[in-house]
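One protein chain is absent from this view; the other protein chains keep their places.
Take a look at chain A:
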Amino acid sequence: MLKTRFWLLFGPLALWMTAFLILPYAQVLVQSFYTVDDFGLLQPGFSLDSYRRFATGPLYYGTLGKTFVLAGAVTLGCLLLSLPLAYYIAFKARRNKTLLYTLIILPLWVSYIVRAYAWKTILGEEGVLNTFLMYVGLTHEPIHLLLYSDVAVFICMVHIYTPFVLMPIYTAFEQIPKSLIEASKDLGAGRWTTFRQVVFPLSLPGIIAGGTFSFVLSLGDFLAPILLGGPNTLFISNIFQNMFGTSNDKPLGSAVGIVLLVVVLLILELSGRAEKRYSSLESA
């Protein structure tokens, strides 16, 4: 009886997971050991060739490294924007709290592509920003580097992933009992000390969760580099996309995918542990 109930509840989920998670990943894993002929047709077998090419080709590991740097920069940017903003909404804004929070979340309802294209209009040679800068006389020539560069990709990604970072941080701030802050003040700590000693440590789980979100999401982003990137912008997910598309080298693409997957799982594991460690502070 218990068993039927278990399968009734768990069965659909198990089926779903098998069909859309386990099987595809298994296929990607198996495929990464195949080879292709010069026509792009898969040759089953067991070969570590794709992994060898990944490990020895600066194109592949170099791009992965570069992607890491950018994902890190995006995460930092998101955190620097989110922390003060979330702090303000959680502790300072009284009546406008809901409105402000909604304004932050609102962009999530707009399609990614639309937002990326909006940045094209803003950053372009004859875009809103350049026109404005030239109008006020800050520059005489349009700034070339704004669009079709790593800078543009960075700006767009920070814009897109900030809500993902802000939400957990805001939630963490909200959960801090006001009494703790009052106690800190009663004990003579200034605003900055209170933030450093009380608020920040207690919000660490939220910060870690948000940072992980933006880091992992920007690691896998391929649209922003395509739409806003310049001649030097090539991310690991673009290589991945290229291997499954124009290059038609599925084994290498799968190998890149597996490497990326392992890296992401590692990050998630580390961040999970960190979160746990700091949330135990809370209960202590």
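Before moving on, here are some points about what is shown:
Quick note on the criterion: a contact is a pair of C-beta atoms (placed from the backbone, for glycine too) under 8 Å apart; a residue touches a chain by one contact, two chains touch by 3 or more; residues count from 1.
Here is the rule we go by: contacts and distances are computed from a predicted model.
Missing chain, UniProt protein name, picked from "ABC transporter substrate-binding protein", "Putative acyl CoA:acetate/3-ketoacid CoA transferase, beta subunit", "Flagellar basal-body rod protein FlgF" or "Phosphoribosylformylglycinamidine synthase subunit PurS": "ABC transporter substrate-binding protein".
Only one of the listed residues, A:72, A:107 or A:124, touches the absent chain: A:124. Interface note for the absent chain: among A:9, A:26, A:59 or A:103, the touching residue is A:59. Within the complete assembly, A:226 is the residue of A:151, A:226 or A:274 that touches the hidden chain. When you scan A:171, A:248 or A:279 for touch with the missing chain, the hit is A:248. Within the full complex, the residue among A:52, A:144 or A:196 touching the omitted chain is A:144.
Across the interface with the omitted chain, chain A contributes residues 36, 38-41, 57-59, 62-63, 66, 124-127, 144, 147-148, 226, 230-232, 234, 239, 242, 245-249.
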